[in-house]
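What follows is chain A.
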Amino acid sequence: MMLTQLIFGIAGGLLFAMGLRSALIRESLLARILAVNVSGAGIFLAFVAIAYRGLEETPDPVPHALVLTGIVVAVSATALALALRRRLEEADDE
Partner candidate 1 sequence: MTELLGSLFILASLAFFAAGSIGLLRLPDVHARLHALTKADNLGLGLLVAGACLIGGHLLLALKLLLVWLLVMFASAIAANLIARHAMKDGEES
Partner candidate 2 sequence: MNNLLTLPVMIPLGFSLLALLWPRRASSIGILGLLATLLASAWLAWRVAGSGPMLLALGGWEPGLGIALHADALSSTLLLMSSVVALAAGTYSTGYFRERSDRARFWPLWLLLMTALHALFLSGDLFNLYVTLELIGLSAVALAALGGKRKAVEAALRYLILGLLGSLLFLAGVALIYAGYGTLDLMQLRNMLAPEPVAWIALTLMISGLLLKSALFPLHFWLPPAHANAPAPVSAVLSALVVKAALYLLLRFWLDIFDDVVTTFAAWLLGSLGAMAVLWGSWKALRAVRLKLLAAYSTVAQLGYLFLFFPLLAALPVGAARDTALGALILMALTHGFAKSALFLATGVIQQKAGHDRIEELGGAARALPVTVFTLALAGVALIGLPPSGTFQAKWQLFSAVIATGQWLWIPVIATGSLLAAAYVFRILGYAFASAEGVKYRIADGREELPALILAILATVLLGFGSIWVWEFVTPGALAVGEVP
């Protein structure tokens, strides 16, 4: 095990929990969408930290691919959420 893995893994756990908390307690929808993204980034960080195997070694490519998939899923969800939020505001005026 390496200290680097540990540092980023724990940071990932903190980000995950921090995002989850904000997503649950914030009123503003935009803030909640940001929070979900931060939370996801925390898990991605843990994944990439698992893959890291030292300065000289090539890292494990599998978690990298998973995170790449995760990033695209996250941006899709964000885009849909923002579109719904915009539609909500328009529906207000009707």
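Candidate entries met the following condition: all candidates are chains of the complex that A comes from, given by their letters.
The rule we apply is simple: a residue touches a chain if its C-beta (ideal position, glycine included) is under 8 Å from a C-beta of that chain, and two chains touch if they have at least 3 such contacts; residues count from 1.
What you see is a predicted model, and the numbers here were worked out from it, not measured in a lab.
One candidate among 1 or 2 touches chain A in this complex; it is 2, while the rest do not.
The touching residues of chain A, when paired with candidate 2 in their complex, are 9, 16, 19-20, 23-24, 29, 32-33, 36, 39-40, 43, 46-47, 50, 62-63, 66, 69-70, 73, 76-77, 80-81, 84-85, 87-88, 91-92, 94.
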